[in-house]
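See structure below.
What you see is the complex with one protein chain gone and the rest in place.
Order of writing sets the chain letters: A and B. Residues in each chain are counted from 1.
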């Protein structure tokens, strides 16, 4: 069995941001030596998410508006968590995006459909965050 | 280590559809030869989801109504993505269902609870879509 572990680091300039990390995951898979297996891509912070969807600017804005509609940032005092904090909405938004993904590796490459792109979604940025990459397989 | 990969193909007659694929996944696990491990079941298209819930007709209608309430299809021009497209809602609905599942394989079989059923949820049908199945283990 082969396995490999790596970490990506982010510090986004704004509170909310959507970063296409597909090339980073592909590069990790190549270096891992895993030919057939699974790779987990998961944020190590609880106000961020990793998800798979389209890299289309209009859709990313739609997604951001939609998340803000279902889990609004303000007024911050509507949340009990925001007692010295202002990021309760970020903890909820990341749940809407299911927070993590597992991707198949086939013949040494990410086995993705034609439009699948892997994103890091930041909901409480302007600080250092990490994503863990873990591949296991043959 | 053993591994196996397969693909299911769907072309649903309506825009939205919910298909119980538990027998397909069970059959794949049997053929894979994996006795102890994990199987990833993940759509390769970003307007569909795989989820685990009850196979009960009333609940499937409740789920469909609920998804439509939280991420409505119309009016389509409320979404920036719908510029020559009309499926922005499908990209969002699939996020609400977390888009993919990982299932345990124990003693050569899917290790599911009594009511767990695996579904393919289509949100932009009437075209050919695929789901990847990837099993790894002993």
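Note that in this section contacts are C-beta pairs under 8 Å (C-beta built on N, C-alpha and C of every residue); 3 or more make two chains touch, one makes a residue touch a chain.
Predicted model only: the values in this text are computed from it and were never measured.
Participant: Of the listed residues A:22, A:61 or A:100, which contacts the missing chain in the full complex?
Facilitator: Per the contact definition at the top, the residue touching the missing chain is A:100.
Participant: For a quick check of understanding: of B:6, B:24 or B:116, which residue touches the chain that isn't displayed?
Facilitator: Touches the omitted chain: B:116.
Participant: For the chain left out of this view, which of B:4, B:25, B:48 or B:63 touches it?
Facilitator: From the options B:4, B:25, B:48 or B:63, the contact with the absent chain belongs to B:63.
Participant: Since one chain isn't shown, list which residues of chain B touch it in the complete complex.
Facilitator: Touching the chain left out of view, chain B contributes residues 1, 36-38, 51-54, 56-59, 61-63, 66, 70, 96-98, 101-104, 106, 111-116, 136-138.
Participant: Need a quick check: the contact residues on chain A for the chain that isn't drawn.
Facilitator: 1, 3, 5, 38, 40, 42-46, 70-71, 79-83, 88, 91-92, 94-96, 98-100, 102, 130, 132, 134, 136
Quick note on the criterion: only the chains that are shown with their structure count from here on.
Participant: Could you tell me the distance, in whole angstrom, between the mean C-alpha positions of chain A and chain B?
Facilitator: Chain A and chain B have C-alpha centres separated by 20 Å.
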